[in-house]
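Complex shown without one protein chain; remaining protein chains in place.
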Amino acid sequence: MRVYLDHNATTPLREEVLEGMLPFLREHFGNPSSAHNFGKRVREAVEEARERVATAIGARPREIIFTSGGTEADNLALFGVTNSPLASKRRKVVTSAIEHPAVIESCKALKKRGFEVVFLPVTPEGVVDLGAAEEAIDENTLLVSLMLANNEIGTLQPVREVAEMAKAKGALVHTDAVQALGKVRVKVEELGVDLASFSSHKLYGPKGVGALYVRTGLRLDPLLHGGHQERRLRPGTENAPGIIGFGLAVELAQEDLDRGMDRRIEALRDRLQRLLLERIPHVVVNGGGPRVPNTLNISFAFVEGEALTLSLDAEGVAVSTGSACSSGSLEPSHVLLALGLPPEVAHGSLRFSLGKDTTQEEVDYAAEAVASVVERLRAFSPLYEDFLRSELDLEQYLLRRKEET
Amino acid sequence: MRVYLDHNATTPLREEVLEGMLPFLREHFGNPSSAHNFGKRVREAVEEARERVATAIGARPREIIFTSGGTEADNLALFGVTNSPLASKRRKVVTSAIEHPAVIESCKALKKRGFEVVFLPVTPEGVVDLGAAEEAIDENTLLVSLMLANNEIGTLQPVREVAEMAKAKGALVHTDAVQALGKVRVKVEELGVDLASFSSHKLYGPKGVGALYVRTGLRLDPLLHGGHQERRLRPGTENAPGIIGFGLAVELAQEDLDRGMDRRIEALRDRLQRLLLERIPHVVVNGGGPRVPNTLNISFAFVEGEALTLSLDAEGVAVSTGSACSSGSLEPSHVLLALGLPPEVAHGSLRFSLGKDTTQEEVDYAAEAVASVVERLRAFSPLYEDFLRSELDLEQYLLRRKEET
Amino acid sequence: MMENFNYSQKVMEHFMNPRNVGEMEDPDGVGTVGNPMCGDVMRLYIKVEGDRIVDARFKTFGCAAAVATSSMVTEMVKGKTIEEALKISNRAVAEALEGLPPIKMHCSVLAEEALKAAIEDYLRRSKDEGDRRVQPSHKHPL
Partner (left out) sequence: MMENFNYSQKVMEHFMNPRNVGEMEDPDGVGTVGNPMCGDVMRLYIKVEGDRIVDARFKTFGCAAAVATSSMVTEMVKGKTIEEALKISNRAVAEALEGLPPIKMHCSVLAEEALKAAIEDYLRRSKDEGDRRVQPSHKHPL
């Protein structure tokens, strides 16, 4: 059995979306910027896709700038604001400690360029600390960037509340909504944000395409320089088939949401959580705050994450430790550390992310596989041996570790 | 009849390439950075694509960084060098007046950031002036960026010679080879460049993917910040199907070249040129220097380019005025102006760019259509009326106009 | 790019089949406006009887919008009095064409200017009461 529970890393392309793309991978191949018919036909479809994305998030088509993905959208937002004349007066950027590397690394680069950057802490439940936000956001704050849903633990962030604080101080607000779109309702007006990032391949669309919502009236600096495409905010020949697929994927994801797909997935996710907790002792469920319905992050104390994922892979179960982007890195996930987990527990964490086609059978199979793999690895974990010998329970252990540091 | 003669704007995707991509648009959908089997299968194919691109240009796989297209590759090269510590000592960038907007606009941005930028003039034949290059490239020069083949007029630039000058002064060399790859032999070692940009959709590959060759040992700053992908030089989930398609397209284009496809296309291009010159008086062939085999740029004096393309479009013939990227702009092409054409003549220029599937029948049809459209438009052109009345020939007219300015 | 545009059917129709194209013999007024450097030059000829423009023709070097606005303005002006013709605004021309893309609105401005220039030429000549042969006024470099 092959069970894919890594939908936060990427999703399969919907067959309907591929069907919609194929004409633009075959006969309608023109450059959408070309003035002739080969181009115009494609231009129309690209603009239709723009409308689809805009409609899904409650924006106007002109407010959608297509990019090559979520990472580029995040970078365009952060550098677009900080390179623009807006940045002459305000020199502070406020973000959270649990952002995706696309935001974290951009913020580190901004720090090098002389910006003050505040990484807001999160509660043990994985939700940004509103008190800290209130304190950090001031009249010198140019931009607040807070993700809508965390990719590793799935927690939803209080973007609306933070946006209100930001507005009160005259700061701009960006949200990385890459992991939210298609999973929960995302309406930019309701959130009160000026900028929002999206990525197609996270919602059954093609890879290599994303979008940045840029509120009407906001003037960004482009990150790439070149032709006239995307109102000069994103030059380069448009990835028309990708954009067209993205538009279809967003629309279909929205329809699924409207039909209650999220509740079906949530029920399966909750079942997986229950099964794992029933079968495996000494675990921590990460992200106690409100979560997107498809994500479950659990630390299996005293075993190591890569060993877990590889063992599960051998059983046909695909999950990830932390985010796919940082796999191969030796450090434990910055998100889990931000929750206050000790590194040796953070190291043993798995992210299960379910998808629209996930079945109960798959969930049951996965739970069984995880239980046996954890058991096998713990059997030769020296840390587990010591833990058992200590006769502490995990809660006490975590408490003691917290006191030590 | 529908005749597509705009292959420099974009090319149709090869059916074989699409076939090679489809498995990665369907079953092999994983994130290549994922450690599990769903990811590994894709990683292998991405690395195979990297090898294919590297082989075609005589580079090592590690020297290939995949990007979202030619524009991003150009930007990564220019900003990657000028943002890096290399730029602390040398503050000059030398480029040509006929580069693609991706390079020109990046250079303008560099100027704003305090770099000295020299735009080298070109000869009336459309080849960069070597004397001017020799003069401009000095010990303060950080980077020389010279395109290999011009997108509008097709002229090949003396990249090797300029690279030698640059090396002698310790400067780095970038070439925008977007319009060269697949049309002529491109070997980075022979050219002596440190950086080279490529774009997939110009050689029958998918849109939304390109590559930057980065010579081993050269340390660039990334343009985008985020995850570990592409040696951190280009973070973001890889557009795996796009990259895989690009690899196949490059390999197939190389095979076509080896089989003499270029000579077939060149013969058709020369036929088109001959037919047009035979039928239409008062025209200028732009780009007298050595050209890529598929490109023909002609000014039809005293008619306007958009009117030409739209009229031809109505006849089913797709061509462009200048580059597709700048269509919709009101200024005449900067490339044609750099050749010394007066604006009113530059305005009436068409770029014909042939492709591997172009037939003689198409060429003949197109020549016929162009002749009749030019005739129609000239019939009500006040400039043409005045020109006829002046009893000058076009050469005399151009000479007089040159004296005026 | 989003600046890319689709012309209205009306614009395309007037571009592909422009009305009143070509020179006019013995016009009563001629106006040439525009700049070849910018890619458009319009030359408008009018024939006036009494106070009324009875015929108009044009020659245009320029884009589809330039040709269409020229065509449309010659249509609109025919039969109008000089006073009425002077009231034809660029917006009216654009509207008659079912709209123009924003970056092409200047073509309608040119059309209005060409008409005004032709009328001025007519008025000047009437004032001069001269009957010398008309020489078109060139603004472009020849």
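The chains carry the letters A, B and C, assigned in the order they are written, with residues numbered from 1 in each.
Just so it is clear, a residue touches a chain if its C-beta (ideal position, glycine included) is under 8 Å from a C-beta of that chain, and two chains touch if they have at least 3 such contacts.
The shown structure was predicted, so the numbers you read here are calculated from the model rather than taken from an experiment.
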item	value
Of A:G114, A:G217 or A:P382, the residue in touch with the unshown chain	A:P382
Which of B:R60, B:R91, B:R185 or B:H228 contacts the chain that the document leaves out	B:H228
Sole contact to the chain not displayed, among A:M1, A:A168 or A:A314	A:A314
Sole contact to the chain not displayed, among B:R62, B:R113, B:R259 or B:R389	B:R62
Touching residues on chain A - with respect to the absent chain	302-307, 310-311, 314, 325, 327-328, 330, 332, 342-344, 347, 379-387, 390, 401, 404
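The rule is simple: only the chains that are shown with their structure count from here on.
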item	value
Interchain centroid distance [CA atoms averaged], chain A/chain C, Å	57
Mean-CA-position distance for chain C and chain B (Å)	39
Distance between the centres, which are taken as Cα means, of chain B and chain A, whole angstrom	36
Where chain A touches two or more other chains, by residue	33, 35, 39, 227-229
Where chain C touches two or more other chains at once, by residue number	1, 3-4
